[in-house]
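Removed from the display is one protein chain of the complex; every other protein chain stays in position.
Read from first to last, the chains carry the letters A and B; within each, the first residue is number 1.
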Amino acid sequence: MSHAPEVQEERPLVSTRAADIAVALLFLVASAVVIADSMRLGFNWRPNEGPAPGYFPFYIAVVMALASAVNLARAVALPPEGEATLTTRPGFMRMMAIFIPAVVYVAATTWIGIYVASAIYIAGFMIFFGRFALWKAAGVSLSIAAIAFMMFEVWFLVPLPKGPLEAAIGY
Amino acid sequence: MEEISALLGGFAVAITPYNMMLMVVGIVLGVIIGVLPGLGGANGVAILLPLTFSMEPTSAIIMLSSIYWGALFGGAITAILFNIPGEPWSVATTFDGHPMAMRGKADEALVGAFTSSFVGAIFAVILITFLAPMIAKFALRFGPAEFFAVQFLTFASFLGMGRGSPFKTLASMCLGFALASVGLDGVTGTLRLTFGHEELLNGFKFLVAVIGLFGIGEILSSMEEGLSFRGAHAKLKMDAVIRTWRQLPRMTFTFLRSCIVGCWMGITPGGATPASFMGYGLAKRFSKNGRNFGKGELEGVVAPETAAHAAGTSALLPMLTLGIPGSPTAAVLLGGLLIWGLQPGPLMFVEQKEFVWGLIASMYMGNLVGLVLVLTCVPFFAAILRVPFSIIAPVIVVICAIGAYTVNNAMFDVWMMLVFGVMGYLFTKLGYPLPPLVLALVLGDQAESSFRQAMLSSQGDVTVFWSNWLCGGIMTLGLVLAFWPLVQTVLEKWRGGAVATPA
Partner (left out) sequence: MSVRSLKASALVLGAALGLAAGPAAAAWEPTKAVTFVIPAGTGGGADQMARFIQGVIQKNNLMNKPVVVLNKGGGAGAEGFLEMKASARDPHKIIITLSNLFTTPMGTGAPFNWKDMKPVSMLALDQFVLWTNAEKNYPDAKAYIDAVKAAPDRQFKMGGTGSKQEDQIITAAIERHTDGKKFTYIPYDGGGKVAVQLVGGHVDSSVNNPIEAVAQWRGKQLKPLCIFDSKRSTHTGKITEDMAWSDIPTCTEAGLPVEYQMLRGIFTTSGATDEQVAFYVDLFKKVMATEDWKAFMDKGAFNETTMSGAEFEAWLTEAEKKHRELMQEAGFLAQAQ
């Protein structure tokens, strides 16, 4: 890359311990959800039929809950001092730099279609993070969108989400 | 031998300039289809099917099956370069292929993957050539109990592979099983874990999950570590093919093992995806380099690729002789055969001899032509990594989104892909292994249905899994593999004891 490497202070944002505890708790929530639905479906062994629809999910969820409980206990037991860092502030910011636009991109796809949204997303990222000139970014992103359009809609006839622009040209 | 003369006759049918041209067109299209996760081999074949109606059946099937070979080759490319599996069976290729690319060895990984694809496919074709009728009969012995045994064996061969915490491995695997059970339960027709949401009717699809977990997860990690794509500075050397081929002879056993696993899984039909996992799992356990797997070992690319392609190719055998397709692509090919008035089934080898042997001959030719084509393109593929990261990163997100969307044509899946992406990042960071999760996701459903079908037919009697030598043998082998680490320590102790006692 052309620009200088980040020399900012790499301040820790989230500790591995905190993330470990959070993920283990989420696992426990997921187990509870699965167990609740399996109880509704029945998890017994039916005569002449074998296991009921809830049988496998139920026991899987029980095992998952037990394993997560151990993971939770281990994470809690770790000493909070001198703990490992999951991510630093700049690292997190860089991830969000691609992730938040990606969320906006997916949301926009529903309204303006995947091709227009992709072109804007790629161009935006190139301009703001790659420091590319506007005309370069526009050229690259538009040609990628156009190639994708030809490939999916015209040649392989795979319909992707489309918006008003595509409707205007008859797709 | 009768087969050889039939095969030579087949070559005479297949090798005409016109057919060779169709082969090249088909393979190039197939590679493109394999590279983009949004286009499956089934798409390509289905779309070109109408175009082939005016051709001779033999020419048509040569072109369509060439797309199939091309897609098999192409799936590895994005898996190695960007950690996005282009096709489900390339997931296991990412385990070592992508680390290789990050260490600047993308070209070696690609050559290794393509070469092993070729070896696996050719092994399977030879098997089809000489043993087709016998194998077709063998496949008939597989009922629900036997299917479950094979699925169990696949799982067992992969167990105990993680280096991390066993409890995290267990949690990760269970999550995979739980996700696999969402949607309509095929055995009773009841909805599970959908909570009235129509989007969940279809369940969580394997490809959506892997695109998110691997593709998006990888982009997040790359971004976190700074705006650069590791491996971007790989030097392009033109001798990649020779350099890689020199390393291959010492992997003969891995090749052989994966070929056998692949053919077995293709015929039974377990499918190419489980075959690739099993090939990788067994290689990791029994190879001398097994301990380095996951860090970018060439053997870790060779093992799953060989198995996947042996399976993908031998899956055409049950299609021709039994009329059951081994994959969605094969299913569409099957539809094509019907339209041309060719009826796959037990009589196909008798009634449509010329066509069948022409097809088999084209399998040899198609794979050879395909290998030459993709190997010449390796420097080009590897050069993609030199595109600036700020262009590649959003393009990867776009490709992932298209791929996730086309699995079910639903925006919901694209959202799920983002969620899986965050999950993939967190899990990798916290030491929850991803392979058990994806394996559970791909096999969970099938294994559960087979188990319950077997239970239905045996009226709930679990001993059905040891009711005949075939099923019992596979189950026992599975148990041995599952407890292999334990067996190993016992063996070592016993051996140590045997040495100690006489003294």
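Please note the rule applied: a contact is a pair of C-beta atoms (placed from the backbone, for glycine too) under 8 Å apart; a residue touches a chain by one contact, two chains touch by 3 or more.
Model, not experiment: these values are computed from the prediction.
Asker: Of B:T376, B:N409 or B:Q488, which residue touches the hidden chain?
Answerer: Of the candidates B:T376, B:N409 or B:Q488, B:N409 is in touch with the missing chain.
Asker: Of B:P344, B:G366 or B:G403, which residue touches the hidden chain?
Answerer: Spelled out, the listed residue whose C-beta touches the missing chain is B:P344.
Asker: Which listed residue (B:I84, B:L191 or B:A361) would be found touching the missing chain in the intact complex?
Answerer: B:L191
Asker: Among B:V31, B:L72, B:L322 or B:L481, which one touches the chain that has been omitted from the display?
Answerer: Only one listed residue reaches the unshown chain, and that is B:L322.
Asker: If I consider the whole complex, including the chain that's not displayed, which of B:W69, B:F82, B:F95 or B:F142 touches that chain?
Answerer: Residue touching the chain left out of view: B:F142.
Asker: List every residue of chain B that touches the chain not included in the displayed model.
Answerer: Against the left-out chain, chain B lists 42, 46, 49-50, 53-54, 139-144, 183-191, 198, 201-203, 318, 322-325, 328, 331-332, 334-335, 338-339, 341, 343-348, 408-409, 449, 453, 456-457, 459.
Asker: For the chain that got dropped from the picture, name the residues of chain A it touches.
Answerer: The missing chain touches chain A at positions 48, 157-159, 170-171.
Operating definition for what follows: only the chains that are shown with their structure count from here on.
Asker: Roughly how far is chain A from chain B, going centre to centre by Cα mean, in whole Å?
Answerer: 24
Asker: Looking at the complex, which residues from chain A come into contact with chain B?
Answerer: So the residues of chain A touching chain B come out as 1, 3, 5-6, 16, 19-20, 23, 27, 30-31, 33-34, 37-38, 41, 45-54, 56-57, 60-61, 63-64, 67-68, 70-71, 74, 86-87, 91-92, 94-95, 97-99, 101-103, 105-106, 109-110, 114, 118, 121-122, 124-126, 129-132, 140, 144, 148, 151-152, 155-161.
Asker: In their shared complex, at which residues does chain B touch chain A?
Answerer: 33, 36, 38-39, 43-44, 47, 165, 167-168, 170-171, 174-175, 177-178, 181, 185, 187-188, 190, 192-193, 195, 216, 219-220, 223-228, 388-391, 393-395, 397-398, 401-402, 405-406, 409, 411, 414-415, 418, 421-422, 425-427, 429-430, 432, 448, 451-452, 454-456, 459-460
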